[in-house]
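As you look at this complex, bear in mind that one protein chain is not there, while each of the others sits in place.
For clarity, chains are labelled A, B and C in written order, and residue numbers in each chain start from 1.
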Amino acid sequence: MASDIIIRPLRAEDHEEWSRLWTAYLAFYETELPAEVYQTAFSRLLSGEAGEFQGLIAEIDGQPVGLTHYLFHRMLWSIEDTCYLLDLYTDPSARGRGAGRALIEAVHSAAKEAGIPDIYWQTQEFNYKGRMLYDQLATRTPFIIYEKHG
Amino acid sequence: MASDIIIRPLRAEDHEEWSRLWTAYLAFYETELPAEVYQTAFSRLLSGEAGEFQGLIAEIDGQPVGLTHYLFHRMLWSIEDTCYLLDLYTDPSARGRGAGRALIEAVHSAAKEAGIPDIYWQTQEFNYKGRMLYDQLATRTPFIIYEKHG
Amino acid sequence: MASDIIIRPLRAEDHEEWSRLWTAYLAFYETELPAEVYQTAFSRLLSGEAGEFQGLIAEIDGQPVGLTHYLFHRMLWSIEDTCYLLDLYTDPSARGRGAGRALIEAVHSAAKEAGIPDIYWQTQEFNYKGRMLYDQLATRTPFIIYEKHG
Partner (left out) sequence: MASDIIIRPLRAEDHEEWSRLWTAYLAFYETELPAEVYQTAFSRLLSGEAGEFQGLIAEIDGQPVGLTHYLFHRMLWSIEDTCYLLDLYTDPSARGRGAGRALIEAVHSAAKEAGIPDIYWQTQEFNYKGRMLYDQLATRTPFIIYEKHG
């Protein structure tokens, strides 16, 4: 079913397609970010350094159709780090082919290879389409999020 | 009101009181952790290194009555990092005197000093007493959390 | 779009199709009811008496494909009664053609004709497909439901 989807690390030559996909993703959250944030994010994603987000691309027929960004970070309740999956996106035209699921599972595999057992992500309560997938793959916790702004 | 509460960084000599407070906090989440996790957590909290959680203690009359643990970590949607407030606890006997509020505000100040505008935390939907405070200080987002375990 | 859908009152000759549709609906809630409840419900739905639920059928090409059950009942906060929409179902094979929306709007019209301005219904938080429709037609309130059993 998902056999024609390839998940691979983000690469420098993905810059244009990555920008397109991330912009489409951010638009879902009614968010626009300045060019400086794109530049900084892309450079951090490629840095390979500890404490930086990493990126994966979903490809169908050699064409990027989805992305995810995730961060390994400390967790005090365990010796192991945890993994925060921040962004997840698939082109509308490529949906229903398993790219979202494959991206989440690839993050999970990358975490496990790094000795990290759990991944987590936030989603809006009313992200019904996303949650149809997440309910199959993961567990909804009873946690909600509070934010305090500058 | 909160005038007799002092918030200060966690110190090596707090080990015993810190263990007591963290154990009481974890009990609220019906969680017990092995000694190794306590040792590792305490040593990381005191390390002062980037990528590690930091700790604050709330003191009344020279006696530790509360704690919080927080982590600065990357955020892709901004140049600035963000701040994840993980643990927050006040002794039942010291409640109602503003220690919880003072701890959150001290994390917020520490974040701002580090150039980080926002802090966020998770709480259980049914943590009514906590939410009475959080609703005064912060904004509930529409986000929920999914987890995928090893 | 919904031009081929007819919404009409439940009739005695619908008994078999009504049973089929209600059973399918109840199965969604993992509920099975004894024959006695079917008999009593059907007879009450057709009674035309005050204080009883009423039923509507959605028909496509003369074939029942959906149903709804609703009750007018007192409300203390207004002179007017209110309207509780209890059950709503469309055959999977007929979905996407507007039957669910037409059923809700027909209940709303029936209520308005009876001098009742508002209708309300419950749905499970995780009824994502239903909520995609409800969010277009109605407002989610901040209310949740508690139940105390015998």
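Note that contacts are C-beta pairs under 8 Å (C-beta built on N, C-alpha and C of every residue); 3 or more make two chains touch, one makes a residue touch a chain.
This is a predicted model, so every value here is computed, not measured.
For the chain that does not appear, the touching partners among the shown chains are B, C.
Taking the whole complex into account, chain C touches the unshown chain at residues 26, 31, 33, 36-37, 40-41, 44-45, 50-53, 69, 71, 73-79, 84, 86-87, 104, 108, 112, 117-126, 134, 137-150. In the full complex, chain B makes contact with the omitted chain through residues 125-126, 128-129, 131-132, 135.
Here is the rule we use: only the chains that are shown with their structure count from here on.
Averaging the CA coordinates per chain and comparing them to the mean over all protein CA atoms picks out A as nearest.
Rounded to a whole number, the gap between the C-alpha centres of chain A and chain B is 26 angstrom.
Chain B and chain C have Cα centroids lying 48 Å from one another. Taken residue by residue, chain B touches two or more other chains at no position, since every residue touches fewer.
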